[in-house]
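One chain of protein is taken out of this complex; the other chains stay put.
After this line comes subunit A, so read on.
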Amino acid sequence: MIQKFLGAFIAALASALVLSGPVAATPAKEAPWLPEAAAYRLTLFLGNLEPLPWDDVGTAWAEPYRGSEFSVGALAWLDRESDIGPGSLLDAITREDRQAVFAEGTRLIALRIEEELDQAIAAEDPTHAQQAVWTARELYRAFADGIAAADPDASRRIGLAWLELNSSTGSAGVLGAGATPANRETTEAAREVISGYLAENYLVDDFAPRRTLSALPETAVLSGRTIEVPPSLPPGSDIFDQDPLPRLVLNFEEQGIDETDLPLVAYGDMLFDSAQIFGNPAQGLGVACSTCHNRSDVNQRLFIPGASHQPGAIDVDGAFFNPIFNDRRDDPIDIPSLRGLRFTGPYGRDGRFASLRDFTRNVIVNEFGGDEPTPFMLDALLAYMLEFDFLPNSMLTPDGQLTEAAPEAAQRGEAIFNTPFAALGDRSCASCHVPDANFLDRQAHDIGSVAPGYEGARAGALDTPTLLGTAYTAPYFHDGSLPTLAAVVDWFDETKSLGLTEEDRADLTAYLETVGAADEPYEAFDTENTAFRLAFAELTTFASTIGTLLPRRDAEHILLLTDTVAADLSADASTMSNLPARPEVYALAERLAAVGAAVRADDWKAAEASWTAFKSEADAIEERAF
């Protein structure tokens, strides 16, 4: 039934992520979670953060998760749908008893599965039985990755039991025709497989203490074995690229130079899109530089519960990505744009890194737990990132003056922007946001936008940000606390007592919006010029550096490339609108994987043959790659 398919497709899919080998940077969308399963998964995730955000745990049960299709949270849902009371769970949350919250939450989900299975067995007609089976299975999803990681045989047995259960409930047919009766014996036998496992592993009176909260079955935990559960993000997370996608302006490209003729830049471009340079969990989740910095800009939708306080913000020195780098401060920052990067140093919101190379290494090693990058990798990343240009804006001259194309209000606002105010120490806005220096001064100032961390702290100075391109990077300030450029103007007027009239504020806002504007801020896609075509062009460009690396017999960097690009090419094919051409793209990805396999086997002749085949096949299918 196509309706069923599309209903699920919109919310998109993929409940059980089976991660093996290189991980693509194309994240899999998830099916919506049932409210109580979502709350449980959020609890497991938040419960592993230090310090543990107890308020967020309470909210996880009280309110619908971010982006939920359900209008109510887990508690109201349970009240409506279940006879199981959440009293002891809520009590454990109130007591801030982590182990008890884990135990009560786990038992609650297991009991809910049992409750739905009871209803499936008791149902008088197939429709209601199947609804109950469906619900039970959606709840089981909260445990599924833990079981699959710890006990593949059990995972398989239970998977078959769900199939048996659904099949044996029979069918109501359609309008009375084609009805088939239930097979009660099979239903009960299949149910027993699931219930038996739950009893042994999730309906336990006294769970062993958990250092890390996860959905691992109790028997696996008691065995003492080391079991890696693939990293996952909790319900409500969003690491997809923003839509519309920012337009990337690369200096060399605007000059008509082909990236394939700039192998160091192309390799850096690949690294910017590679999760392989980070450690887990970022690597396993497919998080790359470009996840936050879409096309050198920002990602306004990025959100990870417990690490983001609002969309487009992330705490990169929190507990999640690299615990050793956890500063134990809840201080997510709004993702900054990297446009014009060669003009915007020093780096970091507070300008703490004078060197982009040092900053980049810190991102890879400390923020995202990656291995020490090679000098070649850092050279490549820098070579690429230093090509990021600001967006062309025909309302602005190269030295930052408005052109005639700028609206009148902006012209009036320009005068205010350049007016010194006594309240600013006889400085103007332009004193720091210097128009002929890309609207920044490369200095850090304390403008009072950072709450001091302790009494007497002098840590509120932040690097002056450029105003270029800011019309598309809301919200504003380091913490994203101001939603619009008008709010920024209001903030300065009010906190600095500038005494602006309403008209002045409107004009100054118009000026900021004009300076921050662009002729073409976003990538334009149509039926054939699709996001996949863009990805295909990028990935084949990345691959082109193999032509440089193969003669150098540079196995390390070839493998980093093939692992990244082959997996990405294959995963990105899922976004193609030209579905019939997908198999060709899969075959192309395999060619590239074969280059890597040959290099691993030290068979350079085979690697060169696969590389030659890749190039000709890529050229052949380019037209169909949309």
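As a working rule, a residue touches a chain if its C-beta (ideal position, glycine included) is under 8 Å from a C-beta of that chain, and two chains touch if they have at least 3 such contacts; residues count from 1.
The rule is short, and it goes like this: contacts and distances are computed from a predicted model.
Novice: Of the options "RNA polymerase sigma factor", "SbsC C-terminal domain-containing protein", "Segregation and condensation protein A" or "Phosphonate transport system substrate-binding protein", which is the UniProt protein name for the chain that has been left out of view?
Specialist: "Phosphonate transport system substrate-binding protein"
Novice: Considering the whole complex, which of A:A38, A:A92 or A:V133 touches the chain not shown?
Specialist: A:V133
Novice: Consider the whole complex, including the chain that is not shown, and state which of A:G173, A:P323, A:P392 or A:G448 touches that chain.
Specialist: A:G173
Novice: Looking at the whole complex, which of A:A60, A:A471 or A:A571 touches the chain that is not displayed?
Specialist: A:A571
Novice: Please output the residues of subunit A touching the missing chain, sorted low to high.
Specialist: Given the touch definition above, subunit A has residues 1-10, 13-19, 24, 26, 28, 31-32, 69-72, 80-81, 127, 130-131, 133-135, 137, 156, 159-160, 162-164, 166-167, 171-178, 180, 567, 570-575, 579, 582-583, 586, 589 touching the missing chain.
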